[in-house]
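Showing just some of the chains, left in place.
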């Protein structure tokens, strides 16, 4: 007998327990930082002749934060509404797990690299970082979309956020890697984590829900809202936590050019791989974004507009080809059911981004960067820096990330396989009605009335 | 006989007369302020060694303004598109009354607290304040949604904006209250004003339009666009006009945490109150925002992330319970037909926000705020400040707001009851076709053609 999908006790219990734990931990551990605390900020301000309220980091980080925030909630949320009967869940569960993850991420990231005298200090930068970590969870959500209960998703978020923070700590604090836009920490990690989870949760009889695992006309338009917002704000995403000044400015611009070139590649290859030369919405919705992923590491470096465009073009190309040729093979041979094709949007472009980052770092010279060298590669200051070893550490970072993602995804997938979360049965996947009160369609009622009312049908048949 | 709903003369006449009056009053009364006037700005700039163009308040307020602007036009507008046949009116009338209200609010607010030598000075701060006042009108719109003509809505806006400005003046200038995010001035005022208006306009036979007073699948997705934008930008809303530096930074962050906790509470209680444990889109669309309302007063204070999360969790809880248990009672017992449930999203959370603000103010100490105390509680400077009396004034402010809202709503409701505005008949509520040219549905035509053309029907029946 199929497991009940009733969420009446499971979901409220989990949400309330998690939020209570979060509140208690925030009460014990979290404090305003120097820029948000009334006492600290005003002490610092009056002690410094040049420091005034306009220099609060709020004014230099908050616009980027809001762009990232839009990507997390509108971008990811609506991108996944492409399924015909899963719009409520796409936007709604995205909303739920993002709201949870950003709180949990604040604690986990703070624990690993934000502790000051036993307290976690928060401000706009921790808000951006928490949103970044959340992005990683939402990437994984894309792989299991339509096949999991909200309880499962929350449990996945608990583990994934934790491992994200560990991996990020190893990369940034131990290996001294550069990864401002998260090609490795966010995209590669989130993608391979999610792919392993969906592999473990493999459903041999998923074709029972096949008729709902596709889009309709309007759902594709809703998804384009997500796509376009992700595309527009990706320059803000990649530059949100770089150093101030030229690095932030340059990162945004490199991302802008990479995405523009990626879009042309996407349209080109989408038409090319179709027998009738018709464009496929799946490609436009997803592959056009791969250019942002692929400059997530090198974006802050002196990649040049020229280099960014090459990377973007390449990313769009492999992403479309992945959707067309690789995804079906992954499903049939490796039993990886990847609903949104995150391997093509985040997986391969993320690895490409890591490699581009390693190469660009290995080619860095004081001649090109001038005094800006140490501001991009922080470890220059330690005196131990040389480009080749830096490139090597970047490559090691990619390997660590892949290892963490595969291992973490495996453990998490096994935990999620327990039959206690109310996952939908095979014939009820990709269906909002399992977890939501779904209203009728106006059109149906309308037609029943206008086209064929019961009376008319009766009359006709008599 | 039913009153005609023809808008051909009434709406153009009212719009043109109002706009001509606005233009004349702006011509007589409104001037650029020091930051927007070419002469004044450049005089000040050259007289001051440290003041340069980068310090124009534009750069520190305008990004917040744009976020607020998105909330007013996209947030409120799309949130109300949940009704199946009222999308044009929801976005369209929202657009119309917001465009009017922001002009009228500039005059009214300027008249009460922006006069300089007989002139109203305008700049980005007055733009934010005008948008805030507009928000209050749009809240009230939510209560009467579907049951009023655009002429009625404009008349309501004339009165509500005026009374809003009076109430705001009493609270901020006379009582010296803190209310940066408008828990009292915007949400409590707008909600109870609207509830009294809809009470006065009570329609005993509204069930004639019952079949249209609900959502369809796609309309719920459109509404989620509104919800998510409101949710994301609420930190900007609450912080838009606080003092620069730590207060603005802190307000945004407190709101962010309050909303995150509120979202978990909303999902928890939405599933809990449903017999099958299914989530209800009405709750997700609305109650998840209550956390922003509830920290509208205390957000700029040292509420801490911990405190914000408790308030947010509480707000989400009472909001869902309100939708489930209180709204039906308000309608059946008190004859308050509250289309959007503004009592649950703005009313109760607004009152909660006012109380939290009063308590937090009463607990303020120099030990916690340091030299920041006078920057949060401006009246510290006057030397008459003590926390308890401050808390008392906050509480009095809530009472004044409630009084103004109830009284103003009553008068306005009675004026709107006159049968001269072309309100829709009971059987035509929640219907765009009354005031809009509505195109056919592609699907209908399509089906008439594909599923059952007249010929086919004939053939079948013969």
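In this document, chain identifiers A and B correspond to the written order of the chains, with residue numbering beginning at 1 in each.
The definition used in the following text is that a contact is a pair of C-beta atoms (placed from the backbone, for glycine too) under 8 Å apart; a residue touches a chain by one contact, two chains touch by 3 or more.
Remember, predicted model here, so these are calculated numbers, not experimental data.
In this structure file the full complex is assembled from 3 copies of one chain, 2 of which are shown.
The rule is simple: only the chains that are shown with their structure count from here on.
The best fit of Cα atoms from subunit A onto subunit B calls for a rotation angle of 120°, in steps of 5. The touching residues of subunit B, when paired with subunit A in their complex, are 55, 59-60, 63, 67, 84-85, 211, 214-221, 224-225, 228-229, 231-233, 236, 243-250, 252-253, 256-257, 259-261, 263-265, 267-269, 271-272, 274-281, 284, 288, 302, 304-306, 309-310, 313, 368-373, 375-376, 441, 443-444, 447-448, 451-452, 457, 460-461. Within the complex formed with subunit B, the subunit A residues making contact are 6-12, 15-16, 18-19, 22-23, 26-27, 30-32, 35-43, 45-46, 52-54, 56-59, 62-63, 66, 69-70, 73-74, 77-78, 81, 87-88, 91-92, 95-96, 99-100, 102-103, 122-124, 127, 150, 218, 222, 225, 435-443, 445-447, 450-452, 459-460.
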